[in-house]
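Shown here: the complex without one of its protein chains, the others still in place.
Labels run A, B and C following the written order; every chain starts at residue 1.
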Amino acid sequence: MGSDTNAQYVPEETDPAKIIVELCKLFYAQGWVTGTAGGMSIKDGDLVYVAPSGVQKERMNPVDLFVYDTKSKTYVSKPELYKPSACTPLFMACYEQRRAGACIHTHSQNAVMASLLWGREFRIANIEQVKAIPKVVEPGNLSFFDTLVIPIIENTAHEEDLAPDLEKALLEYPMAPAVLVRRHGLYVWGANVWKAKIINEAIDYLLELAVKMRHAGIDPAGDIGSEQLTRKI
Amino acid sequence: MGSDTNAQYVPEETDPAKIIVELCKLFYAQGWVTGTAGGMSIKDGDLVYVAPSGVQKERMNPVDLFVYDTKSKTYVSKPELYKPSACTPLFMACYEQRRAGACIHTHSQNAVMASLLWGREFRIANIEQVKAIPKVVEPGNLSFFDTLVIPIIENTAHEEDLAPDLEKALLEYPMAPAVLVRRHGLYVWGANVWKAKIINEAIDYLLELAVKMRHAGIDPAGDIGSEQLTRKI
Amino acid sequence: MGSDTNAQYVPEETDPAKIIVELCKLFYAQGWVTGTAGGMSIKDGDLVYVAPSGVQKERMNPVDLFVYDTKSKTYVSKPELYKPSACTPLFMACYEQRRAGACIHTHSQNAVMASLLWGREFRIANIEQVKAIPKVVEPGNLSFFDTLVIPIIENTAHEEDLAPDLEKALLEYPMAPAVLVRRHGLYVWGANVWKAKIINEAIDYLLELAVKMRHAGIDPAGDIGSEQLTRKI
Partner (left out) sequence: MGSDTNAQYVPEETDPAKIIVELCKLFYAQGWVTGTAGGMSIKDGDLVYVAPSGVQKERMNPVDLFVYDTKSKTYVSKPELYKPSACTPLFMACYEQRRAGACIHTHSQNAVMASLLWGREFRIANIEQVKAIPKVVEPGNLSFFDTLVIPIIENTAHEEDLAPDLEKALLEYPMAPAVLVRRHGLYVWGANVWKAKIINEAIDYLLELAVKMRHAGIDPAGDIGSEQLTRKI
């Protein structure tokens, strides 16, 4: 993996609705959005595309998506059968506070387990895969010796009520590339949809690895070499 | 995920036989119905479609299904090569006692492991994914702070002999969205086939997560915050 | 799952070579035959079809298979590029001693782990999935309360040298539906290719479940209820 770049990826498909439909099928296959869980959104200029609430994420059609115009503050497309996603205010917070171009929300079990094993912050250090994560506050990605820190916020009864705590976490952790929601899942964003997808994949890989390290008695944020002193297997 | 709704899903395919064939391929890929295990049924008006006994669930054709007319109490379609599923009386109990529109039975290893680790009831609480589970006794779904309770019945030598205990569990647990069968698997139903599929996915996710929590020393039904006091890794 | 029958499955494809090619792709996707591991054979009348030695099992073509005529004791088809499988004598033993119609050999990690955790015999009892396993010595399948016993033989330097121990195990364990090879994998057979596939799936499911039970402190061959007394999680 290149250490400091995500070269611009130019796929043939450019329709945000079709990309959301395609990627949600992929996320379903990963177990991240089964049982109608999760959500996804792309911002295309002034338009924000959002997958609807409570639908099977792997069986959507492009016409099922909500399309909101941030300029006119109205829905350009509002499918009658569905309700807008309760994730919408959280996606909007990422668009506004992080100038994101796309947001992904999953119920990944790696994220839920990490949220149960860590306290206020998830931390992992000295693992090559962090190089896929952007520094956020400046150009370029994290380096091998950097520590990835992801804040963990407490879950609320209604998903939309997470917005204030998510906004606060974005302010308090300017370098955070994602936010974990305890006993719930993960919110990730990126400058565009492909960067969001890459970052989501890299973070989920790191969450999975970190849980495995804990099972082996190894501190995922420990110094290089500490694993040999603490491992239990 | 929307907190209180499963918006109506309208797929193009509406033939119950074709849907059963398609979903059983999906369940096979999840490892839920390998080795001829499991079963599935859809109720379409007076007609009940059931996958046959002892066949490879991923290799059925629509003509392989049994179709029973609940009005005339006769089989409208009865493939010569096969035997009716031993699950049929259990599916019928769900149709009658829960006004279900579809039933799914799997041998999911998450279900079997949960049945070995819990006693008379499986319980999980304070996990976002429970919001995909209906309250059953009233409209709407469980909320984040609710506890999902699934009764566990003992297995019998012959699958059809499970019916009395399943019927009893349905009466004793009016809010139960499913029944676990110890050392055997899971029975799930829903108002229609897509709701049954969604509920099955959400419950399997929760069973898998709950077993992982137990391995980490965390009580899946414990209070929020208890995980930090009891975790072993 | 029907308790005492595997209804006759009639797929459209009947060419043994094409079925082997298709099923090996499926076994590859399960991780059972990666890295050229494993093997498969079908007996069709006097002809025995065998996948060649040392090839990528998911990338074979029907013409790549060896076809041996048991009547004339000559190869009817012997692809120049390949060597006959070292599994051939073991498959032949199953055909002769068990009147099998097909044999499957995998390097399943569940099989290898089970062979490391058990001594001379693998045992599991009181699990519904055993009902997919034939009794072998009489018609019908195991019942829920039966114990599945699979002998474990020691591995040898050359695969073909396993034949004497496999033949001995088949004699000593007339009810065995399969043989485990320590630190190596699993040999399974069936009256025809679909029964062999079903039995292989059911056994692999049981091996996987049994290893999970051991990790949880539960004896897979223990009495019903013993799990509550011994579980460690």
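Throughout what follows, a residue touches a chain if its C-beta (ideal position, glycine included) is under 8 Å from a C-beta of that chain, and two chains touch if they have at least 3 such contacts.
Bear in mind the structure is a predicted one, so any value in this text is a computation, not a measurement.
Across the whole complex, the hidden chain's contacts among the shown chains comprise A, C. Here the missing chain is touched by one residue of C:Ser41, C:Ser85, C:Asn126 or C:Asn200, and it is C:Ser85. As for the chain not pictured, it touches subunit A at residues 1-3, 5-11, 126-129, 132, 143-145, 194, 197-199, 201-202, 205, 208-209, 212-213, 215-216, 218, 224, 227-228, 231, 233.
The omitted chain makes contact with subunit C at the following residues, 31, 34-39, 52-56, 59, 81-83, 85-87, 107, 109, 112-113, 116-117, 119, 154-159, 181-185, 214-215, 217.
Heads up, the rule we're going with is that only the chains that are shown with their structure count from here on.
For the pair subunit A and subunit C, the distance between C-alpha centroids works out to 42 Å. Among the residues of subunit B, those in touch with two or more other chains are 215.
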